[in-house]
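As you look at this complex, bear in mind that one protein chain is not there, while each of the others sits in place.
And now, chain A:
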Amino acid sequence: MSALAPTKRRGLAQRTNPLVYVGLYLVSLVIVLPLLWMFLTSFKTDFDAISSPANPIPNPFTVDAYVTLAGGSQPILTWFFNSVIAATAQTLIILVTASAAAYALARLEFVGKKIVFGVIIATLLVPGVIFLIPNYLIVQNLGWLDSLWAIIIPGSAGAFGVFFLRQFFISLPAEIEEAARVDGAGDFRIFWQIVLPLSRPALATLAVLSFLTNWNDFIWPIYVLLSPENLTLQPGLAVLQGTYSTHFGIVMAGAVIASVPVLILFTLAQKQIVESVANSGIKG
């Protein structure tokens, strides 16, 4: 791209001011440095983390913090697997239920369509705090308190996935679908064999966004998960901070464990995430 783009644009834009790069590098530094510090501190001894906080380089370099966490008083590996299970399960449920609902709203005509769509969209504007207490009671009545069901199911009911996929389904060309219909395909086959395969990028983006949201959820799990072995990583970090209040190496190791999966996911899906975020402002 660098071979083509400059010749095309040189006529319009002047040469980039070097100060632009200075600015961008400065911002990058401010963003990255704290994360790097977290990463490096997780390889420090407790003593080193406290006694030489201004020196980011571990001296000596040690993985003691991770070893302590793995065999320590807090079951961080269990939290990790709980987070993986909850986020994966919720993502799958969202993909299945939201894509089916979005197909109906984008491609089918039915009685009450406007009302159903209006109600679903309206709930996008309601802040999460409204649902906190009633959902707590509902989850309690279902016997789901202190279980992963509470983390997986209520959050999979949100309107975002339906809205997101509906916008994409609408943009698919109607001709392919009409041709299939002429060939005798029913709604389910059109959905399964035409709409879903064509929507892979949108489904992947929604999957990543759903996974991230569930993985990072904090306020809900700290109230509905109670036993230490049932926690997910985010409330687990709060427990770690309380347990190891001055053992910063250990707390940072916990933070690293909670961030690495989502940072990898983000790196893999960066383009889709960034584009869907950018679009949210333009189309919103």
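The rule we apply is simple: a contact is a pair of C-beta atoms (placed from the backbone, for glycine too) under 8 Å apart; a residue touches a chain by one contact, two chains touch by 3 or more; residues count from 1.
Definition applied: contacts and distances are computed from a predicted model.
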Identity of the absent chain, which is to be given by its UniProt protein name, from "Iron-sulfur cluster-binding protein", "NADH-quinone oxidoreductase subunit K", "Septum site-determining protein MinD" or "Sugar ABC transporter permease": "Sugar ABC transporter permease"
Of A:86, A:148, A:162 or A:207, the residue in touch with the unshown chain: A:162
Option from A:63, A:77 or A:219 whose C-beta touches the chain left out: A:219
For chain A, the residues touching the chain missing from this view: 2, 5-6, 9, 12-13, 16-17, 20-21, 23-24, 27-28, 30-32, 34-35, 37-38, 41, 50, 53-54, 93, 96-98, 100-101, 103-114, 116-117, 119-121, 123, 125-138, 140, 153-154, 156-159, 162, 166-167, 170, 172, 174, 177-178, 181-182, 187, 191, 212, 215-219, 223, 233-235, 237-238, 240-241, 246, 248, 251-252, 254-255, 258-259, 262-263, 265-267, 270-271, 273-274, 277-284
